[in-house]
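Just one protein chain is left out here, and the rest sit where they should.
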Amino acid sequence: MNDLARRLVTIAFEERGADHLLLMAERHGNVGPVMVEKGQDPGDARVDVPYQLVNILSNLIPFMGKAKVAIVCRRCDERALAELAKRGIVDDASIVKIGLACTKEQVERCRCSDCVPSRVDIGEPAEPCPDDTLASELSSMGTEERSAFWMRQFRKCNKCFGCTLNCPVCFCDDCVLEERTYTPEQGIPPGPAFHLIRSFHLADKCVECGECERSCPADIPLLTLRKMVNRDMRDLFGYTAGDRERRSPLLTTLDDQPLEDDGHAC
Amino acid sequence: MARVGVFICHCGHNIASTVNVEEVVEFAKGLPGVAYAGHNLYSCSEEGLGSIKRSIAENRLDRVVVAACTPRTHEPLFRRACEQAGINKYLFEFVNIREHCSWIHTKEPREATEKAKKLVAMGVAKAALLEPQTEGESAVLPAAVVIGGGVSGLAAAASLVDQGIETHLVEASDRLGGLLAEVTTIGPEGTDARETVRGIVTRLEASPKAHIHLRSRVAEVKGFVGNFEVTVRGCDGDLKVPAGAIVVATGTKELVPTGEYGFGQRPEVVTQLELERRLARGERPRRVVFINCVGSRQPGREYCSRVCCNVTLKNALALAKASPDSRIHVIHRDIMSSGTAAERLYKEASESGVKFLRYGLERVPEVVAGRDGVEVLVYDETLEETVHLGADLVVLAVPMVPPGDSEATAKLLKVPRDKFGFFLEAHVKLRPVEFATDGVFICGSARWPVSARECIWQGMAAAAKASIPIKEGKVVIQAITAEVDPDKCAACGNCVLACPYEAIEVVERDGRRAAKVNEAQCKGCGTCVAACHNDAVSQKGFTSGQLSAMVDALVKAALEVPR
Partner (left out) sequence: MTEFSPTILAFCCNWCSYAGADLAGVNRLQMPPNVHVIRVMCSASVKPEYVFKAISQGIDGVLVLGCHIGDCHYLTGNHRTAKRIPVAKKILRDAGIDDRRVRLDWVSAAEGEKFQQVITEFVGEVKALGPNPLREVRM
């Protein structure tokens, strides 16, 4: 148990009254998600390894009953939890968020613009990144050039579903993209509809954790595409995912969530 | 494996003169799932329907596609024919190749024919995936609620109790009669307004089936056609009234002028209703100027309020006759006195000394201080001169407008309003006294300014319509409602937020949370369907599989041919 683990265990069980602690730790030479109860040794806590703990938590929820789980939470994790809580998929009362500030390197790798959790328990807050250079380049390209870029990227996709499986806000057990309804192509790669539909489903919930991009074996810059769509949501509705109180503009009426240009034809 | 029958209609020469029907039939024969393709001169005729039914039997068809006019008229007819031939009526698909094809591409017969083929391919693709459906039934509570105790509400309530239906009449003020209770006579015949109201009220009060709630409002409406729960809030608390139908008769109020012609500053300037009150008190001002169309028939409120001209005429006539030296003027922008009685009234008013002057919106009259009383300056369009009229009273004929709480009422009942705030009926001609929302009906000026007589007719009509589900005891629920596959549902609540009718909710079943549709509340709009990410909720008759198959069929027919 390294110092960090000791610190986390203290926060979780002594200070915040949790029943379990979920964290990334190294045990027996392997680094992976670990869940411990009070008194158990989690191994050496690791925060330098990117991993979607929120995803693990979501999968454990059906088995947790009323137990309180403390989870090591980056800013994106916190926002992901807010999106899930909004939908009744996780229960705020059962979760204790231990705020982890990402390092400068981590922030740069994610091109992250919102990197400090609301409460910092571990780590030193770093400066956010101004923007995603690839996203900016793509936005200023002409349509044909941009299309050529993305079609080249999409062609690499082999429908491994790493992006959906590891995404913290992707909550369907059976992903509709596994069916042929909207993506009737035989074999791989799936047509562009796969990525367009995924982008739409995530439009009101993506917290830019970057897990999709990290999981992609074909190195498709999925996080960049997410950021471009999130920027559109900000432009259209002034909406950013991760806000516990704000409902998705895609589901509410124009009175609740007006369009910037008042919902006329487009 | 589906056996689809395709029937292309000539519709006389409406379709056949542009679309090559035989070519479309040949094309249809080659479509996947098609076991038979034929054509008819008039599919909707006895002969056409008979031929379809025979083909169904002879070819053991289990799905039917008719390519003809528009489903909005003849879908029920063909559905019935399918049923008669032993096929579930929801295994039928209508393809529009007339309004959407032959009639709009008359100069391009080749292209129209190709388009018809594609539309048929799309229809067949959907039909092959249709599922049989059973229409549900919902029992109807044998009671009605009428909201509003004005003359239209009274007429509706009286009609309902005449039919033996328990009726609750809810009126916000402390007396019945609405606007009529404040006027003297009803034009153009001059019937006594209070007598009219009293007549209907007496009938109502005599019936044990009538329950009148004064000083009461409808605070909440839950439920759906046949099964409403209406919370009536009176001085002594809330009463929950179960009802099968609701009639909206909330009426209108007079527009309050915002300072036009000195209203509010000069005591001599009043509205028509105020004049009625004075007339009721026996007052007969000698010099009166009526200004018509104050606040109506102009930008922002373009409508004509129907009754004001007749009211002005009857009041002007009464005042003119009251004294030999009365001086009555009517300043107008057209006199809308339709029908013989009203036209006679106009003539009589004119012959009794009422003077009519026409003004235009570009130069409206002005009311200024006079030697005694006020002076009305009006630029008469006919004389092309400004005329000065001395007046003891200036009466503004203002339009009827929706009452301040019409928005709240609309939200309560989930019914739409037009741009002026009046309620919107289901269909101007075919369903004039009902809302699109089943079980809720509309009559009187709440829909559109109408005369007292029209209010009564509409009240009776609404009551007649409202009594139908109550007398039948049940309503049929169209099988185009949403349904949830609980195994796919992630209970994310998207559908719940999206539904305009609160007809879907997340419930716990067998230890699992999933969405559930209230079949009777669901209107079959499909908003929830588009909100669902993984097709856990789908709409019967419009599933994503069916609509996607239509897209695939179009792609195949249009793009996978050598160009």
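A few notes on this one:
All chains are identified by letter, namely A and B, in their written order; residue positions are counted from 1 within each chain.
Here is the rule we go by: contacts are C-beta pairs under 8 Å (C-beta built on N, C-alpha and C of every residue); 3 or more make two chains touch, one makes a residue touch a chain.
If you're wondering where the values come from, they're calculated on a predicted model, not measured in any experiment.
Residue A:185 is the one among A:14, A:105, A:185 or A:243 that touches the chain missing from this view.
Touch with the hidden chain on the side of chain A covers residues 138-139, 141, 143-151, 154-155, 176, 181-185, 189-193, 195-197, 199-200, 203, 225, 228-229, 232-233, 235-237, 249-255, 257, 259, 263-266. In the full complex, chain B makes contact with the omitted chain through residues 70-72, 96, 98-101, 103-108, 111-112, 114-115, 118-119, 122, 414, 416, 419, 424, 436, 480, 498, 500-501, 523-527, 529-531, 539, 542, 544, 547-548, 550-552, 554-555, 558-559, 563.
Criterion: only the chains that are shown with their structure count from here on.
Note on chain placement: the centre of chain A and the centre of chain B lie 47 Å apart, centres being C-alpha means.
Residues 87-89, 171-176, 179, 181-182, 184, 201, 247-248, 250-252 of chain A are the ones that touch chain B when the two sit in their complex. Listed in rising order, the residues of chain B touching chain A in the complex are 487-488, 490-494, 497-498, 506, 513, 531, 533-536, 544-545, 548, 552.
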